[in-house]
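Following this message is one structure expressed as structure tokens.
The complex appears here without one of its protein chains, the remainder shown in place.
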Amino acid sequence: MDKLTYNPKELMVVNAARLLRDGDVVFVGVGIPNLACNLAMRTHAPNLQMIYEAGVIGAQPSRLPLSIGDPSLVTGALSVCSMVDIFTLYLQRGNVDVGFLGGAQIDQFGNINATVIGDYQNPKVRLPGSGGSMEIAGWANRCYIITPHQKRRFPAKVDFQTSIGFLDGGDARAKTGVRGGGPEAVVTDLGILKPDENGELVLAALHPGVDFEKVQENTGWALKQVQNCPVTDPPLQDELRILREELDPQRIYI
Amino acid sequence: MDKLTYNPKELMVVNAARLLRDGDVVFVGVGIPNLACNLAMRTHAPNLQMIYEAGVIGAQPSRLPLSIGDPSLVTGALSVCSMVDIFTLYLQRGNVDVGFLGGAQIDQFGNINATVIGDYQNPKVRLPGSGGSMEIAGWANRCYIITPHQKRRFPAKVDFQTSIGFLDGGDARAKTGVRGGGPEAVVTDLGILKPDENGELVLAALHPGVDFEKVQENTGWALKQVQNCPVTDPPLQDELRILREELDPQRIYI
Amino acid sequence: MTKLTTLHDAIKEYVHDGDLLYASGFTHLIPFAAGHEIIRQGVKELTLARATPDLIYDQMVAAGCAKKVIFSYIGNPGVGSLREVRAAIESGKLDFEEYSHFSMISRLQAGASGLPFMPMKQTGARDLEKQNPNFQRVADPYSGEEVVVVPPLKPDVAIVHVQRADSQGNAHVWGILGEQRLAAFASQHVIMTAEEIVDESVIRSDPNRTLIPGLVVDAVCHVPFCAHPSYTQGYHDRDNEFYLAWDEISQTKETLQAYLKEWVYDLPDRNAYWEKLGPEVHQRLRAGERFSQPVNYGEY
Partner (left out) sequence: MTKLTTLHDAIKEYVHDGDLLYASGFTHLIPFAAGHEIIRQGVKELTLARATPDLIYDQMVAAGCAKKVIFSYIGNPGVGSLREVRAAIESGKLDFEEYSHFSMISRLQAGASGLPFMPMKQTGARDLEKQNPNFQRVADPYSGEEVVVVPPLKPDVAIVHVQRADSQGNAHVWGILGEQRLAAFASQHVIMTAEEIVDESVIRSDPNRTLIPGLVVDAVCHVPFCAHPSYTQGYHDRDNEFYLAWDEISQTKETLQAYLKEWVYDLPDRNAYWEKLGPEVHQRLRAGERFSQPVNYGEY
């Protein structure tokens, strides 16, 4: 295995995993967030606690779960509860440290659209809608967004605010009275965006071999960057090995 | 066994049991209501469904339960749920046909005091309080009150409305917007009181050998009676046998 | 008096044109067999409510059973789009009413609890609130801050699939619970399908596992493998290959209608459907054994 060869998805998984802290209680979806959590657990965050919106706590799946309600998440889990319980006792109560989000559009202030392209009543493209993301974005203590970096995915303003980042920036989010802290980072295949003090997403790190211009080209607003914008450490051999050999050997998501 | 000899408690149990209808879902307490339900089940109401406020549905206790949370209510029950569930999914939702109530005072309009004799903040006697009776009185489709007939228990007006009957009468109860129908009968050791169209408790039946004057003496307001006030059928031999031999052989409640 | 009946008769009696239907089960225990029976009986003008419409409502919409959907996520879980429902919404042929997962199940909770509304904390997102007048706000009397409230959802009929039930509809359910229990309590009528019909003594051996009591159930139908292509924990696996295949099948009207003809209209019931799937699928979906450790309730 060549440790310096990796694909964009592996890069996103590895960088997302590194953002997790040991002991975090994480609201996990299937796919890339699930891989990121499992990678973090096998590296620096052995005490990560994973919760699935279907009501599963502490799953130990014997296979890679293909849906959020995979039966392998239940067999051998620590606890299973109803959907109302997972949303109230865990999420709304403030027991969830981290939520993962994705969507068709992410805008300059980290707001997400997973509902509709075009007009709501007269849609150009009807998307799946919120699911649990409206509540996760509002109530998790912090959120991470993982998405490929493409211009159509990063408009200045989303067509529909399915779940919020910092609204129009400034204290707009805080003024709603919402409990969670909002997005802390957007991990893409080009780099990492983070909100500045005004809630605007700015370039906070570049992946190896990517320059600012490349990111700006793929972003729908005039992108700012932090001073002396750092470069992320490339995926380690061990991270890639765990990912490829243990977590997704059939390469379903990576 | 002499079928014509029975005590006041047996008389109340038998008359309460006869008010239950086959198929009723009943919110049961321990003691006399529990005996009345079990007697009804063994006579005319085999499909009675008993619910306990501790969260037990369809108990089959192997012994006479001594507390509302007796473990023998759980072993072999059909279902056990949390207290919130019993109060919401069953009682507040309208799934309970019958509630049984008791209290230190019952007044002219069937309001009940189980909270305090004297002033609330400066009590003469502090009673146990509502428990679940505030909700049972409000939300069960119909209620029955079982109590010995004594003047101090039947004042014209209760010191404190722990749970309501018809408030001040007329449409006062309906106007609160409460869902249940209120008390349908008060079964005592002298007879049965029922609300008239104004919600006032009037004498609806006398037990054998009791006359109106005896009841009036033990009632704190000028008692009305229905025309041609009937006399209740005395307890049957079979009812007494079930009660004494099967339900409470140690005579704990009767 | 038993409540046991056939799925055919239960649907006939309790599901009528124009009803508000909630076929419950979040990814798990989705009562596909009941959906197919409704399609076969040609029920029309239904309002179909489910957090995730999943393939079951995609099929019912394709078959012309629905006038409206109420949902919080219209995707093919783990695969992608739900083509029929999506196309019907995009073209304006299907009414819809949209929630987030939690506001959707909060409506069921209000319905199941007999409450006129359920409150939830603000999520900060207002675009959906603006589109759906069922979202309202009330002021918290303690702090003055606003909370979002939703009204009760009270379906005419809920369909719930369970692992094991007695003839009265007292049911043991395990694995992912979703909104199953609330749907049963919120609805006017409940049709229960069960993987196994067991003696009452099995239910009574573990009352804490009885999530749905017979007293809210109208009809009990013995329908093994009712949930395929979704799954029943401990009985059979999710047929992920079919979820992927549906993405192909639902690409054209022709393939879709051909599927409905072959797998719904031309089959009498779920037994025939399961037999038609054949031994290889049966083998692939087999669940192994991993039993719960017993608990002692005590003899008192």
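Read from first to last, the chains carry the letters A, B and C; within each, the first residue is number 1.
As a convention for this text, contacts are C-beta pairs under 8 Å (C-beta built on N, C-alpha and C of every residue); 3 or more make two chains touch, one makes a residue touch a chain.
Note that this is a predicted model, so its numbers are computed, not measured.
Within the full complex, the chain left out of the display contacts the shown chains A, B, C. Contact with the chain not shown here comes from a single listed residue; of B:Q108, B:Q161, B:T219 or B:T232, that residue is B:Q161.
Among the residues A:R93, A:K151, A:K175 or A:R251, only A:R93 touches the chain that is left out of the figure. The residue from B:E10, B:D24 or B:D70 that touches the chain not shown here is B:D70. Chain C residues in contact with the hidden partner, per the touch definition given at the top, are 114-121, 136-143, 145, 147, 149, 151, 163, 172, 174-175, 177, 202, 205-206, 208-209, 233-235, 237, 287-300.
Although one chain is not drawn, its touching partners on chain B can still be listed: residues 30, 53-56, 66-71, 73-76, 80-84, 87, 91-92, 115, 120-123, 125-126, 128-135, 137-139, 160-164, 167, 173, 176-179. For chain A, the residues in touch with the chain missing from this view are 25, 47, 49, 56-58, 60-63, 70-72, 74-80, 88-89, 92-95, 139, 179.
Definition applied: only the chains that are shown with their structure count from here on.
Comparing the centres of all chains, each the average of its CA atoms, the largest separation from chain C belongs to B. Averaging Cα coordinates per chain and for the whole protein, the chain whose average falls nearest the overall one is C.
Mean C-alpha position of chain A lies 58 Å from that of chain B. In terms of their C-alpha centroids, the spacing between chain A and chain C amounts to 29 Å. Within chain C, no positions touching two or more other chains are listed.
Touching of two or more other chains is recorded for no residue of chain A.
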